[in-house]
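Missing here: one protein chain of the complex. Every other protein chain is in place.
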Amino acid sequence: MTRWIFTALVLVALMLLAMVRLFKGPTAADRVVALDAINTLVVASMIVLAVVFRQFIFVDVAIIYALLAFVGTLYIAKYLGGEL
Amino acid sequence: MILSALIWISLAVGLTFNALGVIGILRFPDVYTRLHADTKATTFGSIFTSLAVVLYAAGEFFKDPEGQYETLALHTVLAVVVLAFTNATSAHAIARAAHKRGHKPAQAVCDRLEETAK
Amino acid sequence: MTSRLLLALPYFTVVVLIVLGLAVMLSKRNVVKILMGLSLMESAVNLFLVATGYRHDSVAPIFTNVPAGPMALPTVQALTLTSIVIGVATSAMMLSFAMVIYKKYGTTDIQKIKKLKG
Amino acid sequence: MRHVLFSAILLLFFGGLMYLAADLPFGDPPRTDMDDYFLRNAQAQTGANNVVTSIVFDFRGFDTLGEATVLFTAVLGVGMMFRKLKEGEEYEND
Amino acid sequence: MKMTKIVRTTADLFFPFCLVFGLYVVVHGHLTPGGGFQGGAVMATGTALLLVARSYDDVTGRIRKGAMKACEAAGLLIFLCAGFSGLFAGRPFMANWLAPDSALFRTAVAHGPNAGDLNTAGLLPLLNFGVGIEVLGGLTVILLYMLSGIKEEKKP
Amino acid sequence: MTPFLLLQALVLLGLVVTAVLIISFKDLLAAAIAFAAFSLLLSLEFYLLQAPDVAIAEAGIGAGLTTAIFIIAIRGTQRHEEKN
Partner (left out) sequence: MLSFIVTALFSGAVYLLLTAGSGPVLRLWSAQELLVAVVVAVAVGFVARQYFASARRRAAANPLRWLQAVAYVVGPFFLEMAKANLDVAYRVITGRIRPGIVRVKTGMQTDMGTLLMANSITLTPGTLTVNVDEESNDLYVHMINVPAGMESRETVEVRELFALFDCPRWVRRIAE
């Protein structure tokens, strides 16, 4: 069980690292890139944490996550491209 | 035993690529190259961490078929498929938006899109 | 003592978030930014409610055969659910207000709006 | 001057809330009678495995009714703000 | 304005997926995490996906405000009717009179992540469905109105 | 300090960092992006606190729809905060 929670720990720490780009990013597009990375890492850590808790239905949350954060990213990209 | 080793290897590979992706986001000079690191490396890393979960589910399933481990495996696979698809598409959307906004690719040797736009 | 303080980390985060949200709402003058502060405070309250209902080593309040143990308190989670949906409805309404205000006055600065229509 | 005062008041507020938060027990709620009742009886009384849903829709169904009404009203409000203006109609007091 | 062909095709692919997933969350509201709100939000995000991938005019021809408002009203109506049905059964308003023991609806048995006993919990699935439809309609109508507000402003 | 508490501490740290980013960005679009990241992390925190229902609701509404609504509102008003 330790390996799973260690994996989740590293993934969350990487999320904090990606937040540096969210802070620094000179343009809004860079920030969206960081958001995308955080999104992927959250999904991965949720799948791993479902094993940690031994609650396998929790993976549903990860699917919904991957599906819906995408929509937010698309709205931001559409606005950024000046098309909204 | 072999399965356990495989799970360890998958986790290690997944974490390595996730870390490389995040470092790439921090290191690369412009939006497009950062998107390269983000899309490819983190998606690949997440596929491997999820593969570890699927392997774990398979191993437990052979020990105890009643434990509903097939649900875990199937939902994980579905999550990964959705993740890969959405990541690729949103990377395209971000890149296009950035280009429309006028961000030049840094250190570029050629830019065919801009030439046709003119 | 230190360990108890460490355990109360979610509550400390809630306090920080509430103070940050309050600071935004009181010091900024852009309507959209103020609404962001409001949403921040609302999220803080949600987090507080859920953190209140957590028990050590508990499982989610859903009956499955997988783990056994104490369950997290369900009532606060139900309340939080209601709170989230109401939150998105009200913030959508307030943002529409902001858009209508901008259409009418051409600014989103609340002090300028006050001056324009005494 | 105003900034300093504002920050001081905010800091005071922060300190007070922190003091209150340090006393709250995390992970060990003191009074759990109602929740224990729900956890014991939800499955037998409503037949739902998910206790949260059984609370949202059964034990505290009135809350949900109110929530649905609030959502409905919010939608009506948004619709009223963005309705199409008729020919020659202007915003009021313009 | 439309987004590119790639985004549009992805949206077309994921729209039924969103609907199916939302319905799954709604239908299993009383067995697995989820319920009316969450499923409705997922379905509403499906329509938001279509809205973002295509132009506003293109979509409003197919997703009509009227239909969505009807969805919303129908959801609230289902909720109210289910509430009042308790009165006819001689129980108080909003009583879950079908649970726990009746011929069709029985008590759930926990035997795994997804027990598969959908016909449990009396009125709960119906209430879940009502709220899901209402949230779908409500959030979509909010998005459509806000987008139309942008569009009006762009014209002059 | 168990690994679980460490994990929670990291997520909470991320929450505070994104909240500070939200209030410090003058660019409202960047603030909206930070808000999306905040919602993502909040959902992960709910997941850790064993509230999957709330996590799904926060993921769906916070990450997808609230971002969309904020972006539309920014498009309907203006992107940058006015200077005094």
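In order of appearance the chains are A, B, C, D, E and F, and numbering begins at 1 in each one.
In this section, a contact is a pair of C-beta atoms (placed from the backbone, for glycine too) under 8 Å apart; a residue touches a chain by one contact, two chains touch by 3 or more.
In this text, all values refer to a predicted model and were calculated from it rather than measured experimentally.
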Across the complex, visible chains touched by the hidden chain are B, E
Absent-chain interface as seen on chain E, which is shown: 4-6, 8-13, 15-17, 19-21, 23-24, 27-28, 50, 62, 112-119
Which chain B residues would touch the chain omitted from the figure, given the whole complex? 17, 20-21, 23-24, 27-30, 32-33, 35-37, 39-41, 43-44, 68, 70-71, 74-75, 78, 84-85, 87-89, 91-92, 95-96, 99, 105-114, 116
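Here is the rule we go by: only the chains that are shown with their structure count from here on.
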What chains, if any, are shared contacts of chain D and chain E? C, F
Give the chain pair, either E-F or A-F, that is connected by more C-beta contacts. A-F
Using mean CA coordinates as chain centres, what's the gap between chain D and chain F in Å? 17
Roughly how far is chain C from chain D, centre to centre by C-alpha average, rounded to an integer in Å? 9
Which chain A residues reach two or more other chains? 32, 34, 53, 55-58, 60-61, 63-64, 67-71, 74-75, 78, 80-81, 83-84
Considering chain B alone, which of its residues make contact with at least two other chains? 67-68, 71-72, 82, 86, 89, 93, 96
Using the touch definition from the top, list the residues of chain A that touch chain E in their complex. 55-58, 60-61, 63-64, 67-68, 70-71, 74-75, 78, 81, 83-84
Sort out for me which residues of chain F touch chain D in the complex. 53
So in the complex, which bits of chain E are touching chain C? 32-33, 35, 37, 108, 110-113, 115, 135, 138-139, 142, 145-146, 149-150, 153
